[in-house]
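Here the complex is missing a single protein chain, while all its other protein chains stay put.
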Amino acid sequence: LDDIVKRGELRVAVQTQGPPFSLIDSKGERTGSSVELAKLMAQEMGVKINFLDFDWDGLIPALLSGKADLLVADMTPTLARAMKVAFTNPYMYTGSTVFTKGDGKFKTADDCKAPGTKIAVLLGATGEKEAKKAFPEADIKSYKGGGPLLLDAVNNGQADCGVNDVSAVKGQSTAYPAGTFTIMPDLLSKEPLAFATRYDEPDLLIWMNLFLDQVTIDGRLEQNLNYWVNSEDWKKDH
Amino acid sequence: MIEFRGVNKWFGPLHVLNDIELSVQPREVVVVCGPSGSGKSTLIRCINGLEQIQKGDLVVDGQRLGDKATDMTLLRTEIGFVFQSFNLYPHKTALENVTLAPIHVRKTPRAQAEEYGRELLVKVGLGDKFDAYPAQLSGGQQQRVAIARCLGMRPKIMLFDEPTSALDPEMISEVLDVMVSVAEEGMTMMVVTHEMGFARSVAQRVVFMDRGAIVESGTPDAFFSNARTERARAFLGKILRH
Amino acid sequence: MIEFRGVNKWFGPLHVLNDIELSVQPREVVVVCGPSGSGKSTLIRCINGLEQIQKGDLVVDGQRLGDKATDMTLLRTEIGFVFQSFNLYPHKTALENVTLAPIHVRKTPRAQAEEYGRELLVKVGLGDKFDAYPAQLSGGQQQRVAIARCLGMRPKIMLFDEPTSALDPEMISEVLDVMVSVAEEGMTMMVVTHEMGFARSVAQRVVFMDRGAIVESGTPDAFFSNARTERARAFLGKILRH
Amino acid sequence: MIWQQLESLYGSYPLALRGLGMTALLSLIALAGGTLIGFGLGILRTAGNRVLAGIIGAWVDLIRGTPFLVQIFIVFFILPELGLELDAFSAGIVALVNLNACFICEIVVAGIDSVPKGQVEAALASGLARWQRMRLVVLPQAMRVVLPPLVGQYVLLVKDSSVVSAIGLTDLTRVGWLVVQRVPNGLLVFFLVGVGYFIVCYPLILLARRLEARLGAGQGEVQL
Partner (left out) sequence: MLENFSFRTIGEYLPLFGQGLVTTVWLSVVSFAGALLVGIVLCALNLQRSRPLRAPAKAYIDIIRSTPLLVQLYFLYFGLPRLGIILPEFVVGVLALSLNSGAYVAEIVRAGILSIPRGQVEAAIASGMTYRQRMRLVILPQAFKVTIPPLLSQAIVLVKDSALLSLISVAELTRAGQLLASDRFMPAEGFLTVAAFYLLLYYCLKGVAALSGRWLGLRPARGRA
């Protein structure tokens, strides 16, 4: 933390392909739910912010190698991951959901349990694990390259249905004509999302947890989430 | 057997064959000589269609080149061509070089083609080199394989384009010896060469070319002892001096 | 000027130079002949260090090759070498070929080097080809440029490795003429060649090699009219016959 | 629908231009640096020092044999642990230059080896020193053989440069991924990305072909 203040700059690693948490708006500016929260953090610290955007592959090395002070993405704090990085307290809960094509033959999540159903997930994302657990008989296909690719795969028929984070699915599917996709109402799981930093920065971790408490209390977190995640208000502005 | 009637050829603006009139009788041996670039190679390459003529008639073995009715591929099997640079197939042994065309073009059964091929290699003095690859042979040996390769097709005509000029001096005679024996068996031959000894002893006629035209033509004796034109005398002076 | 004392050389297991003893005096012209593969090229290539000897002493212009004190690069500037295949630099004009080494090795001022270069090209009969690229020259012309290129360094010794054997017959004499004139100016020369006319008229000595050894050595007259060894006679029979 | 997408695509054109600019800039620097170092390595490798040639050869193998993505990660994330801190752009440049130098080294060695031995001997016989032989005789002739594949390598370089998006540089390919989040027509977006690369690469390919035709004209093409 001292270093950050001395440097006068907070370096944050974000993922490029993850609306509504992180995206490039039509003006080419980086924004999104997590991004705005990070900006708030920097503001509270009284330092400038510097975003480093990476593909999923680059996020973790960026944090581990010290290129970034913290990692702000829609990342689930699994115990295996927590062996390597220090997660904050969860700032929101989400879950994986199942979606299919609007006019598809799958009506409920249980339909997908049929053996051989092709299910699109993102490589390494929690959706992948949930899908494997929920649909053991299905044919799981893990893609790389972000949520929109899943939507495309389902839309084009390469997969029967997709499993991904609910807010991501909601956020991304609106770019398609209404009714293209059916999003199942029931979640496969409830998952926390958290920010991450390194274990050798315990003071930063404490500070971030405190920050999350503060914004929860004063409503700024809720405001953020309502704008970005729980509604589609942001689409109008960006 | 070969008849040039007013043959002309151009490479772009360059007039390489200029109104050639020449007729070669069966069993005749004709030597062609002349300065570099005078069109000697072009002349004999036209005969088997490696170059095309643009004006005049060229009749080979009774067939007019360029006619629709003339099957060039077939006609070529009647004409052997020996190159200055041998052009043996490097990926085939000596025997395979000789039998390749008979087997695939003439459809001779392999056993028969190989028998004849061995016979020919023995004849050119390479009875111990059936399975050698070209790279393992000296220049003189390669050229003798090349001659055997032509003979393998039992051609009616053989054309030679400076067959000895890429050879070491000691190897020249071994190739010339083979050519002499082919001539003595009655082959119709056109030979581009500067080996005047060969011309003297074997040729019925020597043709001298300069700048795309036939300048002189006559018996070897007449040509060497008293060439009519100044150009031929100057040329002979140069190549016989050293 | 050049002195071989018990020189031996092997290529792997192949013994290519076998106890060579030979001494060439200043202003002497020595012709080397012999069958292909007998080691002629290797012999003269050793003199300017294109090949290294493995046993014996080779002293050139007073300096022992292989000695630490001998600066090969410097010594090479005293020795001109003319190759069978000309080896002109294809990306340089005739004049540039001649002036390249004087300018970069001798550090002659460009203007002066060019003047001398032009003079030499005129001398070899190429006064109109200063700016021609090698590809635009005939073989004989290229070889004459190559000789001019050597002369440009004002060498004390000139070595020739079959300088005319890649040439058309009419061009041979133009190159030989230049070589004769170089010899007449008193250059020390070693020439590998089969041009016996040249040997007869210019050489003080003919050396005959076979299988890596010097078999005979004598005046041209003695060598051509009555060679002592059977091998030399057989060789002469072959190359003089045709 | 399509119109609406095109419209929002149009809105992204500054981003696209920035991507194209980044691709071009990366390629250009890597091209210049890679060529320079590649020639240097190639010349050193043929200079006759076995140890040096072995080291360069091993390095070239290492680079040719491993994925470029891994090389970038090593430069950007692992070198700092050894005390060499680079920002994303410099790291991308370093990795790209190194990659290209290695490929170009191979091309240059092939070119140098294609120069007839007689040329070197002629230069040797006239007393030219090693570096003079290389500069005045060998390299100018090697260029005939080197140029066409060299330009071909530049085309590959332009395309390889997209891998640097992994460490956060916004090049043309990455712009594609960014835009596709808002305009869910991947085919259209990546078609345009393809067009962008085509615009940069195709002239290079034409150039390579021209060089090949011009330099090959001397030998004369085979009539089959």
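The letters A, B, C and D name the chains in turn, as written, and every chain counts its residues from 1.
Basically, contacts are C-beta pairs under 8 Å (C-beta built on N, C-alpha and C of every residue); 3 or more make two chains touch, one makes a residue touch a chain.
It should be emphasised that the depicted structure is a prediction, and the values quoted were computed from it without experimental measurement.
The chain that is not displayed touches the following shown chains in the complete assembly: A, B, D. Touch with the chain that is not drawn comes from one residue among B:S85, B:Q112 or B:S201, which is B:S85. Interface note: of A:K39, A:R81 or A:R220, the residue touching the hidden chain in the full complex is A:R81.
The missing chain, though absent from the display, is touched by one residue of B:K40, B:R76, B:K129 or B:H194; that residue is B:R76. Screening D:Y13, D:F89 or D:F190 against the full complex identifies D:F190 as the residue touching the chain left out. Touch with the hidden chain on the side of subunit A covers residues 56-57, 60-61, 64-65, 78, 80-81, 83-85, 120, 123-124, 141-145, 149, 152, 156-158. Taking the complete complex into account, residues 48-50, 73-74, 76-77, 79-81, 83, 85, 87-91, 100-101, 104-105, 149-150, 153 of subunit B touch the chain not shown. Residue positions on subunit D in contact with the hidden chain: 46-48, 61-62, 64-70, 73, 77-78, 81, 109, 112-117, 119-120, 123, 130, 133-134, 137-138, 155, 159, 162, 173, 186-187, 190-191, 193-194, 197-198, 200-202, 204-205, 216, 220-224, in rising order.
Keep this in mind: only the chains that are shown with their structure count from here on.
With each centre defined as the average position of its C-alpha atoms, the distance from subunit A to subunit B rounds to 82 Å.
Here the CA centre of subunit B is 51 Å from the CA centre of subunit D. With each centre defined as the average position of its C-alpha atoms, the distance from subunit B to subunit C rounds to 34 Å.
Residues 16-17, 19, 23-24, 26, 28, 52-55, 57-58, 61-62, 64-67, 145-149, 151-152, 172, 175-177 of subunit A touch subunit D in their complex. Put simply, subunit C touches subunit D in their complex at residues 48, 50, 73-74, 76-77, 79-81, 83, 85, 87-91, 100-101, 104-105, 135, 149-150, 153. Residue ranges of subunit C in contact with subunit B, taken from their complex: 35-36, 138, 165, 168-173, 176, 194-195, 197-198, 235, 238-239, 241-242.
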